[in-house]
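Attaching a single structure in structure tokens format; questions to follow.
Here the complex is missing a single protein chain, while all its other protein chains stay put.
Up next is chain A:
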Amino acid sequence: MSIQTDTMADDLSAQLRTTDPAVGLRAVGALRRLAEQVEAQQVALAREQGWSWEQIGDALGVARQSVHAKYGK
């Protein structure tokens, strides 16, 4: 009985938290930032391991030029 009530309360609070656009929109931004940080890290790693800009571009699904413009020295 009490377990069920706790679960319901948890569900409700989770729902309340995600219906606040300030939180939801920040989460979208945070995901984007996370993707940028992981991308920068992985591109650096790929370059260290001898990947060409073209190979990296293909792996990311973007043009070789755009990866190079973003991360090339």
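Please note the rule applied: contacts are C-beta pairs under 8 Å (C-beta built on N, C-alpha and C of every residue); 3 or more make two chains touch, one makes a residue touch a chain; residues count from 1.
Here is the rule we use: contacts and distances are computed from a predicted model.
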Taking the list "Clp R domain-containing protein", "Phosphate transport system permease protein", "ATP-binding cassette domain-containing protein" or "RagB/SusD family nutrient uptake outer membrane protein", the UniProt entry for the undisplayed chain gives the protein name "Clp R domain-containing protein"
Touch rule applied to chain A and the missing chain gives residues 14, 17-18, 20, 22-24, 26-27, 29-38, 40-41, 44, 69-71
